[in-house]
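All protein chains but one are shown in place.
Moving on to chain A:
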Amino acid sequence: KSVKKGFDFTLMVAGESGLGKSTLVNSLFLTDLYKDRKLLNAEERIMQTVEITKHTVDIEEKGVKLKLTIVDTPGFGDAVNNTECWKSVADYIDQQFEQYFRDESGLNRKNIQDNRVHCCLYFISPFGHGLRPLDVEFMKALHEKVNIVPVLAKADTLTPSEVKKKKMKIREEIEQYGIKIYQFPDCDSDEDEDFKQQDSELKESIPFAVIGSNTVVEAKGKRVRGRLYPWGIVEVENSAHCDFVKLRNMLVRTHMQDLKDVTRETHYENYRAQCIQSMTRMVVKERNRNKLTRESGTDFPIPAMPRMADNETEKLIREKDEELRRMQEMLQRIQDQMHTQKEAY
């Protein structure tokens, strides 16, 4: 039945413009999502802030339907002053969580739309010497909200030894700055050797050195996706040339479900916990405030008590109390849910 319904997956791509994000997305899913895109020039881009754009495409293969949503972040890192340019990205992710939170606590839960971002591909420039300050800040701002998979963009600009050096440097810096990227789950001990080896190779390849292409070229008699240079042809799907195949396999074939699970179990739960915490804090604050105004010893503020204050404040206090009561009801519902969920597991 779930196969009939199809799966959905939301992938976010982030990084400076010109790193090949759109090309890679098209290559990964063999789509042409950005066909009519108009590239802005430098002057036009001055007034731009970081936008969030969404493209949805339905892919079907061998009877399995996938509703893929790509979230793009044009304008990220393009300005002269990029302070906090990741804020709109973080806000977007939070908004999706909030919407899901509301839906989950609502009455009609059968058809919840899951727009939560399941994975964020962060594009690291191959031209730097490892991570740049902007890369570090972005990843630290988002590593607890979304699964971050770092990729080394435009890897055809690098020789094999440069790729190795950069990957090592980036991995070192990720550890040094305490950035929590998406961790591949360890394989079970009863998996076969092949699988285990593939799995360790995967872990060693982070960040994936990727190349994308919108064009098909002829290489050694075959037609392949690639890039034609005067000095040779780069084949996107050739593992000796880049990690594209590894990334695609991981994203689509082996780890899609895990990415969704981690989003649900870790990132979303973090958000919920924070949300509930702040709501509880608000309730406590209100309680204390009411205590001061009424000097009553009751735990739950009951609106129907006569007050010394005038009518205006009385009305306000009553409204606040209503709101508080609603929040408490919601809290109660959530707690009940948690109980039922725990029992369901």
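Observations on the structure shown:
We take it that contacts are C-beta pairs under 8 Å (C-beta built on N, C-alpha and C of every residue); 3 or more make two chains touch, one makes a residue touch a chain; residues count from 1.
Operating definition for what follows: contacts and distances are computed from a predicted model.
Hidden from the displayed complex is a chain whose UniProt protein name, among "Neuronal-specific septin-3", "4'-phosphopantetheine phosphatase", "Potassium channel domain-containing protein" or "PTAR1 protein", is "Neuronal-specific septin-3".
Checked against the full complex, the one of A:129, A:203, A:222 or A:326 touching the unshown chain is A:129. For the chain missing from the display, the contacting residue among A:143, A:227 or A:267 is A:227, taking the whole complex into account.
Against the chain not displayed here, chain A makes contact via residues 16-19, 39-43, 45-46, 78-83, 125-130, 132-134, 137, 154, 156-160, 169, 227-235, 240-241.
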